[in-house]
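Notes to accompany the following structure.
A protein chain is absent from this complex, but the other protein chains hold their places.
Showing subunit A:
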């Protein structure tokens, strides 16, 4: 490891924090769709949806947070694409610095900015009547799962941002990710779906993540679901990290 790793990392973190604090508008933009969905589903469709829980907003919350992360991640890809296409990476890479810190700076930016969007959305949900009986430990577990999910998607975003040829290509990659929660137990219980859709919904990563977060927030036992959720997140993260690193290093 480069002996300046920590000092270089510090510089990259400082850069990241400036990028975040100066692009609050992007964080707000990211929260608009999830908040709109929250309003729409709670006040328009909510009455017709049978979930077996007290408040539909409580049922909805985990899925909305995942959607927020999935849409926030497109900015991660975008920022990486900009650094690559504007020659910032080349400038850094021709300098005697620890190369990996350049990428880790982006990962950190992604984590912090998504955390901010998630916090904003939780506030809005609280106003709408969202309540949780979860204790500190459960909240920490929720934060951990969302952070892992963000990391997994961040490395996917890195692949997209580093290999995209145009800005359009960058933003297109996150659409399927935003769509995935709709075909899961995020909005309605999977029991109501036709068998083929249901089979997909019950076996895709979002459902297990949503179920785990929902169980944690409502103080229910999480059961096996949380291990499946963690396995998905860690699995996706490792595979995406591997490919992202390949793209990142292939530039030589």
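We take it that a residue touches a chain if its C-beta (ideal position, glycine included) is under 8 Å from a C-beta of that chain, and two chains touch if they have at least 3 such contacts; residues count from 1.
In this section, contacts and distances are computed from a predicted model.
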| item | value |
| --- | --- |
| Undisplayed chain, where the name is taken from the UniProt record, one of "ATP-binding cassette domain-containing protein", "Urease accessory protein UreG", "Carbon monoxide dehydrogenase medium subunit" or "Cytochrome bc1 complex cytochrome b subunit" | "ATP-binding cassette domain-containing protein" |
| Options A:87, A:129, A:144 or A:235, residue touching the unrepresented chain | A:87 |
| Hidden partner chain, residues of subunit A it touches | 4, 7-8, 10-11, 14-15, 18-19, 22-23, 86-88, 90-97, 251-252 |
